[in-house]
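Inspection log for the structure reproduced underneath, given as structure tokens.
One protein chain is absent from this view; the other protein chains keep their places.
Right after this comes chain A.
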């Protein structure tokens, strides 16, 4: 059997392979050879074979069949074997497989080997991949080695102990005594690894931390070591670009950070050395800056005095101006961490930070953006927003969504005027419209609705934006919604803020219809535009055109559009009397909690009182022009959109003042509520409904009465009082039919004198079954603020035995309790 080929030869051979397939073939051949060699238990070449296996493993090929062989190598007496064996163990073995435990005994023996390099191999392996079980078994050995005077072994034992503690934290205590003298070593390796060990212990155990602080007086010790490092002359062995052992300096600074955190005494004890390092460290190379960086982190984290903190922030400020992008990167990261606590100091570097928005590095840009948003306040909003909007224009797509959200949030908090706010939103929608988050659309709609005096300006600007570009869906959606709401303002040219544009109803409808047919519009957008067109039917005069459009979409393939169109069609036909009320102007909406990229509410360092937030309108304040004709349906003080009553000019029927029916959307159940309500609006109506019982059982019972009885049709009234508002009488009519034929198409109408207000809810049905087999019920609500005697005129229409019947009657026999 020829000797297995050598490692270097194998590497050379494999590298000549021109294709992946060729390589695979070679590997497979060699693996087969290696396998048979393993089977033969060949000690001579085991090392060579495992080494080859490790190479193939690095190329990505499976090598698990070599695991046991590694263990055999470790057990061998030859140093060469052990070296490769331990390397193989670290690369191939996995603590999830039990086979790794077979190593434990070997490692134990090697930890006590006569040759320090063998001991070193064992310590290294244990410290890199020791499992919890192995650590438990071998912790004692490691602890022993921690006390040796051999610095070569001591430093390795320290790091091995760190690993043991990470895997089995409970074992920390046993290393404590051995750790005590570590810092008195001169050897830098031991010093460095000891500091790492102490750091690990402090991080894991607050008790240890206290012990080190109070009992061992660790802080002065560390300060002394650090001082010696800085003050001592040139030491070639540990010098890096003129700085003495920067690695050790950084680790000491880090440990000081942990010790000084939330402890005044310790912080004070390290104050001087920190100042010294901060001012004296050479900054021309990365090494010096690495130390400065760690110093800054420490200063910011401990209880340092303000002078030191300012020093730290200024270092970061200088970092921002450094040519080295890595330095700028860490500066921005650190500033982001400190912006909350040292806001004013960071503000001073605002312009430098804003400049970083133009950096070429993506990570730097992102940090600069986050930091910029954190620094925005009422004083600098205009300037900052200009920069941020410019950034939004030119930044990569991955930033646009977050930037847009940030702009919206900042604008909401600090907008100096409503007009500025609307303009800013417009700018975001037009430049980054496709990237805004989904919940931006309803939030914006709410904002626009609540800025009453800006409606004309807003709709005009949005209309103009639509003329330019219909590809950005959020923009198109908000615009359609606004045009649907405020289209009347648009065509009447009422804008105060800027030159009003001349636009006709047809032009507006052209635009909206264009959205419906455009390929660029998503189904959601189409829904918005169809609804907008529908709403214009009460604001424009070109109703016929609108009717036509709506009826076309009644057969649309898109189910959502179809349903809307069908319902709107119904609004034109059967429920035409409800259309104006349903399509009225939206009322002021209650602001829901906004969620943007930063949840933190902060004052952002403003010295003067912040701009009063005019966005939060108190719950029940209504704009003056809507104040008069209000019927608070559910009577409560909680969050209700109030439905305004309008009095459209309807031909007065013979019966006198006939008020419109106000469809209470949630109660009727017949017609779906107008889909123009933005998606995110919470279910106010239903909430109110559940908390406010319509029928109040606790009021004194009012006797029922017969209001009408003629030709077999009997109508009875039953009464309840609406609880919170005693001025409202709630009457339920019960219509029954004693004849042998049904009364179909039954409609009950009522009118009341001027001082009253009436609301008629939907009837249960419009067929009064014959022979008292059922009844039609309907609820009437009467508002009687002046407490006058209740009188009512009723009009009944129905079809009986094929012929239409109509009747009028007066109802005067209301019991006194119903109106007093």
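The rule is simple: a contact is a pair of C-beta atoms (placed from the backbone, for glycine too) under 8 Å apart; a residue touches a chain by one contact, two chains touch by 3 or more; residues count from 1.
The criterion applied here is as follows: contacts and distances are computed from a predicted model.
Hidden chain, UniProt protein name from the list "Myotubularin-related protein 9", "Globoside alpha-1,3-N-acetylgalactosaminyltransferase 1 isoform X4", "AP complex subunit sigma" or "Auxin-responsive protein": "AP complex subunit sigma". When the missing chain is restored to the complex, the residue among A:94, A:355 or A:469 that touches it is A:94. From the options A:103, A:160 or A:811, the residue with contact to the chain not on display is A:160.
Considering A:38, A:293 or A:553, the position touching the chain not shown turns out to be A:293 (whole complex). Although one chain is not drawn, its touching partners on chain A can still be listed: residues 6-8, 11-12, 15, 44, 48, 51, 54-55, 58-60, 78-80, 83-84, 87, 90, 94-96, 115, 117, 120, 123-124, 127-129, 131, 152, 155-156, 159-160, 162-163, 166, 188-189, 192-193, 196, 237-238, 240, 245-248, 250, 254, 286-287, 289-291, 293-294, 297, 325-330, 360-364.
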